[in-house]
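With one protein chain removed, the remaining protein chains of the complex are shown where they sit.
Up next is chain A:
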Amino acid sequence: MAQKNWIAIAKDNLWYNNPVFIQILGICSTLAVTNTLINTSIMTLGVVFVTGLSALTVSLLKSFIPRKVRMIAQTLIISFYVIIVDIVLRAYVPEVSRALGPYVGLIITNCIIMGRTEAFAQSNPPLLSLWDGLTSGIGYMYVLLMVAFVRELLGFGTLFGFQILPNNFANWTIMVMPPSAFFMLAIFIWILKGYMFRKEVKK
């Protein structure tokens, strides 16, 4: 694989090939946590940490892992970092850890991480893989934060737990329930892709 430079990788992961709204990866475990901004930020920080470091580790170890067992080896590396995240969360922010419930553990099966380690870290040098992992994690983070922003604002009238909208605002209960997560993500995909299409047409 030809080596891409650092900026091209970042641009690709943050925009042209964004894991969430272009590839629709990794939305499994995290649509559920986008109803409040605090949960989303902590969850996505965990994902950035795990994607970056597991890409780094896989890239460092790639010559020692036989090709046949690489899937399970990657899964074990990922679970190792997820356990660290889980323990740290339970020690420092126990109430968030309780609210996230099983979803922290489900970072293991987040397709983005598996996809990056498999598609990129397997065939690239360690530092570049770390950068790739971090940027794709961040690409995932900002889309989810946008979704969470709208859902929390309209669902609870708050941002990061502070009351923003006036008290007489009638909360949209549907916004904190599961279906709205799908609608919000679809609307964001629509807007972002529409913007992308327009730029391509102009060119």
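Definition applied: a residue touches a chain if its C-beta (ideal position, glycine included) is under 8 Å from a C-beta of that chain, and two chains touch if they have at least 3 such contacts; residues count from 1.
One rule holds in what follows: contacts and distances are computed from a predicted model.
J.: For the complex's missing chain, which UniProt name, "Ion-translocating oxidoreductase complex subunit A", "Cytochrome c family protein", "Chromate transporter" or "Ferredoxin"?
T.: Record says "Ion-translocating oxidoreductase complex subunit A".
J.: Could you tell which one of A:93, A:106, A:150 or A:176 touches the chain left off the display?
T.: A:106
J.: Given that one chain is not shown, which residue among A:82, A:130 or A:143 touches it?
T.: Answer from the full complex: A:82 touches the omitted chain.
J.: Even though one chain is hidden, which residues of chain A still touch it in the full complex?
T.: 21, 24-32, 71-72, 75-76, 79-80, 82-83, 86-87, 101-102, 105-106, 108-111, 114, 177-183, 185-186, 189-191, 193-194, 196-197
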